[in-house]
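The next block holds one structure in the form of structure tokens; read it before the comments.
Every protein chain except one is present and positioned as in the full complex.
This part shows subunit A:
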Amino acid sequence: MSLLSPRPSERLRKGLDQRKGPKPPSRTPRERLNRRGSLETKAVSGPKRSWLIALILCCATLATLDQTPVLEPARTAVGEALSPLETGAAMIARPLTGVPEWFDTRDDLRDRLAHLEAENSRLRRQVEVTDYGRAKLAEYESITRAAEDLGYALVPARVTAHGPAQTFNRTVTIDAGSAAGIKSDMSVVTGDGLVGRVLRVTKTSATVLLIVDAASVVGGRVGGADRGDKHSGQVGMVRGSGVVAGQADSGLLSLDLVDQTAAPLKGETVVTWGDGRAAPYVSGLPIGEVTDTFASVRDSSRTVRIKPYVDFGSLDVVGVVVPGDTLSDRAVVTPEGELR
């Protein structure tokens, strides 16, 4: 019965009804009721297919239009209209939105509290050590870079103790020893330049004599450009002043040149000279730069003062120059800048 198609006249009438919207006043509800009563199935026939198709096409059109900014005004308008309502609804419903929390048990809350406390302390610790960690990372990076620049394999180590100033020795202890492949007389560097040499080693630590110590003597070479008839590369001995802080020349080094007539210019770099492998110092490690030159009339010598590149007051991570095939209990930074 439901499959019966409406008669053409019925269909026409229905179409007219829907097109006109409200019923024409000429027809009373009762008249319609009677007709419907005889043809009840048609009263609830499905929506017109054309509407379905038209509205689906509308959706497609909307989706297409939305690829362009055409719909923005509509979005804005709807937003303007609905936002106050949403705000109001959210405000009114605020007591209700807390309802799900009522079902939290005390154990839940206690767990959450413990979790948050743990997280809090972890984060606090992280914040406290962030700067230190960053500095440490920079140090390690500079050691890696130094190994690359210098072309030597390095064993990284941390400075664990500074010798007291009242002994007038400038020594430090590092936390790498013979187990890390370190032997006495090896050169110690940072990313900035030469630090000193290893005096003696234990299994897990080593004592380093800094080049600012008064007893330290390093072979140095002034590495500037050749000027006219004078060749650069004069050699001499770099001695530490051994002077503790507080005096004008504290922390400075002096270079006694072999050739007394040579006069290095201010700002020229002084590097070590040596045979490259053997102790005490490998060659080519930067020591410092020339600050001034003065001649001593009394002993007819010429002294060059050098400001070291390394800040000895804040030594932390250093590298010990080792032969490339050293066996170590820790990572060795190879000349290629990799860890081995």
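Keep this in mind: a residue touches a chain if its C-beta (ideal position, glycine included) is under 8 Å from a C-beta of that chain, and two chains touch if they have at least 3 such contacts; residues count from 1.
Going forward, contacts and distances are computed from a predicted model.
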One chain is missing here; what is its name in UniProt, given the choices "Putative zinc transport system ATP-binding protein AdcC", "Fe-S cluster assembly protein SufB", "Carbohydrate ABC transporter membrane protein 1, CUT1 family" or "Rod shape-determining protein MreD"? "Rod shape-determining protein MreD"
Which residue of A:S83, A:N120, A:Q260 or A:S314 touches the chain not shown here: A:S83
Subunit A residues touching the chain left out here are 2, 21-23, 29, 32-33, 36-37, 40-41, 43-48, 51-52, 55-56, 58-63, 65-67, 71, 74-75, 78-79, 82-83, 85-87, 89-90, 93, 96-100
